[in-house]
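All protein chains but one are shown in place.
As written, the chain order gives the labels A, B and C, with residue 1 at the start of each chain.
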Amino acid sequence: MIFASDNAGPAHPRVMEAVMAANAGHAMPYGNDDITRAARAAVRDLFEAPEATVEFVATGSVANALALACLARPFDGIFAHRVSHVEEDECGAPEFYSGAKLILIDGQDARMDPEALDAAIREAAGRGVHGVQPGPVTLTNITELGTVYTLDEIAALVAVAKRHGLAVHLDGARFANACAALDCTAAGMTWKLGIDAVSFGGTKNGCLGVEAVVLFDPAKGRELELRRKRGGHLFSKHRYLSAQMAAYATDGLWLEMARAANARMKALIEGLSTVPGAVVAHPPAGNMAFLDLPRAVHQRAMAAGAKYYIRSEDPVDTGDPDAPLRCRIVCDWSKTPEDIEALLAAWRG
Amino acid sequence: MIFASDNAGPAHPRVMEAVMAANAGHAMPYGNDDITRAARAAVRDLFEAPEATVEFVATGSVANALALACLARPFDGIFAHRVSHVEEDECGAPEFYSGAKLILIDGQDARMDPEALDAAIREAAGRGVHGVQPGPVTLTNITELGTVYTLDEIAALVAVAKRHGLAVHLDGARFANACAALDCTAAGMTWKLGIDAVSFGGTKNGCLGVEAVVLFDPAKGRELELRRKRGGHLFSKHRYLSAQMAAYATDGLWLEMARAANARMKALIEGLSTVPGAVVAHPPAGNMAFLDLPRAVHQRAMAAGAKYYIRSEDPVDTGDPDAPLRCRIVCDWSKTPEDIEALLAAWRG
Amino acid sequence: MIFASDNAGPAHPRVMEAVMAANAGHAMPYGNDDITRAARAAVRDLFEAPEATVEFVATGSVANALALACLARPFDGIFAHRVSHVEEDECGAPEFYSGAKLILIDGQDARMDPEALDAAIREAAGRGVHGVQPGPVTLTNITELGTVYTLDEIAALVAVAKRHGLAVHLDGARFANACAALDCTAAGMTWKLGIDAVSFGGTKNGCLGVEAVVLFDPAKGRELELRRKRGGHLFSKHRYLSAQMAAYATDGLWLEMARAANARMKALIEGLSTVPGAVVAHPPAGNMAFLDLPRAVHQRAMAAGAKYYIRSEDPVDTGDPDAPLRCRIVCDWSKTPEDIEALLAAWRG
Partner (left out) sequence: MIFASDNAGPAHPRVMEAVMAANAGHAMPYGNDDITRAARAAVRDLFEAPEATVEFVATGSVANALALACLARPFDGIFAHRVSHVEEDECGAPEFYSGAKLILIDGQDARMDPEALDAAIREAAGRGVHGVQPGPVTLTNITELGTVYTLDEIAALVAVAKRHGLAVHLDGARFANACAALDCTAAGMTWKLGIDAVSFGGTKNGCLGVEAVVLFDPAKGRELELRRKRGGHLFSKHRYLSAQMAAYATDGLWLEMARAANARMKALIEGLSTVPGAVVAHPPAGNMAFLDLPRAVHQRAMAAGAKYYIRSEDPVDTGDPDAPLRCRIVCDWSKTPEDIEALLAAWRG
């Protein structure tokens, strides 16, 4: 009953088989192999972007950091939501790779407010040489709070950025879950709306550890490769990284797994009606939800073996068994309807 | 017939099985899992260092960069051989992570000369505040030219460093091949000689992609973890990284594979007596050798399907079929006596 | 009638004379001269800190950046008020020198709220390895909004920092104006309250361009020197930098000039009763004030030759002559009662 994160789940059998199959004999290192060429092609097809720069890394943090480093100058500001992975959970990696500074934007449910973004860009521009310059904007879909940006909402934010001549990056650690939630294509959520760069996540959604950095500007390819190497992220036995992405991006496996995870979360939310005192904190759109449950309910579930995060900023030290505590629940592709029912049952006691 | 590098070889079946086995069900992410704890313990046992800081990453470049960043200050110089991976093949990663500057030391066959090291340290110290300060020394065993430092040679260099109060790092991308060549233990080649930090390589020797950063000072653990995270190198699904190292460090698999690779190279060198005009360039000690062969011999082997690197700095543009060209040949654990004979046959024509 | 900033003012005659006097004959470079030794001693006397590390630089931005780089690790967060020079007006210099990340704290009138600081430190600590670690706290006195922290308010913030084991830095770009406002000693506002490092400003207060970085930990001296050199801030003809500070820190010139500047501002604030529609935005304590004045009043003063900043974030584009616009007025040591009366007259029209 581990619902702590989608990265607590296993890899999909088809991904594992691809890694096994990649282990046949010798292959030239550093990405000069057929599997890597095939994986790159599969991602380009998936994004309907035959010219795009596509390179693979093993973590989402570095995918974001490298993409942003290719878009930002060392004296720029990067506009990110206050509640975002680049700000809260990457220990300064985006700043380390780019030299730039994050400028935090507010907005409901981890979604940037276009007016707030516009105001922040104008404020930065107004500082002249004294402050960091307006640089790229980075969005996350689905967001850190499990909500989703609609295509119109993304378009509105891109419009603000483009009005100021700024590039836009999309942190797609849960890209597939967003496409599944919006029932849109990868191209439809990105370059067709004006997005310049994407961290296309595989790790959280059924891979062992692989993310694709996608830059729709083909001219950025060499810079991306060199920044990746300088960061120590160029795999020598590259085929094992590529094989995961090749399987993931082929025959819609990426979308199939995301749909499954989203469906489980939908069932969990519906089932909450049977859990006394359960309240949904943000409108969940994909495979992640934040819930308020009475302390006693959490204790009961934990005692039954459930594992998930209770947010540390909550006042966990009151003795009141009815005091609501906020938790984060994440479903991965492998969760079954029975798993969901088991968690609900543990909460109901 | 790919002899371009040991990282062109496959992973060992026992390593692959460990990765498969790790894929059962859910596990807490970021290294908070049993497999990671077991892998850490296995490496500490291997080094007879129960207190050592041990963390895992996926590439040798970042293992070196993180280890050196934990030993060097941003205004230090790092003493490395002119012919070393940190200088030639990491695109500035050690400088990126540490902020420090490499100071290059000469010495025969990629082995640092103790007098040259001592002179360089004294010269740096003599610059006062104007130059970078004497910082850590980094050695590689086996070296970039396939030669080996004996234990006495390592001890002599460590003595120079310690006399000046400097730490010593060992780049062990081919650590196992060195232990096999010297018939010594991991502890005997490192902390028992005064080595402070090791990049313990698994990737080139039968793993998919895993290296252990080993710092014998237990107090360095937190800094290493944070620098790894800031570099985007903390794996979320950490079990797949750890499973490789657990298998590699258990029951002597690491040494078994290295012995096999070294034995193949030994056979290749012996077989050279049958190849007209073949000359060994540096005394090969492990699984890598540099050979001078007539251009015509290379052309014949390439035509027969052999793949290996001919060093670009050689004058490859003369038309003379007898002109010797230097090549690098590397054997990995999976090479068979038949593979060796096949390459020799291709050279003989 | 330039009231744009105290750095728009001239240097004090005694400072200029010291620079002239320093120009006699030859002197050893890089601070190995008698004037530098004397200046260091004068600053140590001023702070009653005979052992303190004291080095000189030419700008306040680098004084802050170097002091913070000596206190913060590259994976730390630096706690600063949202309205502070390090955040708004140094183009990322503190991050560039330290590698650390700023974490912004709220609080009335540019003064950090102790509860908000404590909450931010606890939140950072709660992120574990995923976020930057709690690092130094940096305060500014007098603040960016012209207000002052009382000694008790500083003590309360230092208490929060120390409870979490964190160092505290004081940005003293207007240090003298704060001492004059609080009628306290340099020691009384710093190390006696637990402050670890100070940027002791001279530039804004009657020097040509000199700041002292003061670290009360004598062991930090070498690191500070090396970071300064690496940043390109070690002056070769150091005597000209030191001569300014020697004059500034001697016979209370620093305090004499600050008192004069504060007195002028006090007179200006009192005189506002004669300016229809003038409103003071934040309680001014030193030589800087933020005022709301009707647009027409500003236009009248500008027409009469007054120069000062009207904050860009204000809605300057409404046509309404009575619309209040916020301006910043700063007095330097050289302003006379007549200068103040002239500005008031220009506003009155």
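Basically, a contact is a pair of C-beta atoms (placed from the backbone, for glycine too) under 8 Å apart; a residue touches a chain by one contact, two chains touch by 3 or more.
In this text, all values refer to a predicted model and were calculated from it rather than measured experimentally.
Summary of contacts with the chain left out: across B:G131, B:G194, B:G221 or B:G271, the touching residue is B:G131.
Check C:F216, C:F235, C:F290 or C:W347 against the missing chain and you find that the one touching it is C:F235.
The hidden chain makes contact, of the residues B:H12, B:K101, B:K204 or B:H298, with B:K101. Summary of contacts with the chain left out: across C:T36, C:N177 or C:T203, the touching residue is C:T203.
Here one chain is not drawn; of B:E90, B:E144, B:E211 or B:E225, the residue touching it is B:E90. As for the chain not pictured, it touches chain B at residues 74-75, 88-92, 95-96, 99-102, 104, 123, 126-127, 129-132, 312-313. The set of chain C residues touching the chain not shown comprises 2, 4-5, 7-11, 16, 19-20, 23-29, 57-63, 65-66, 90-93, 96-97, 203-204, 208-209, 226, 229-237, 240-241, 307, 332, 334. Listed by residue number, the positions of chain A touching the unshown chain are 30, 73-75, 99, 129-130, 133, 223, 225-227, 229-230, 234.
Keep in mind that, in the parts below, only the chains that are shown with their structure count from here on.
Rotation angle relating chain A to chain C: 180°, from a CA superposition, given to the nearest 5.
Nearest to the overall CA centre, using the mean of each chain's CA atoms, is chain A. Chain B has its Cα centroid 34 Å from the Cα centroid of chain A.
Centre to centre, using the average C-alpha position, chain A and chain C are separated by 41 Å. Separating the CA-averaged centres of chain B and chain C is a span of 51 Å.
Each of residues 74-75, 99, 129-130 in chain C touches at least two other chains.
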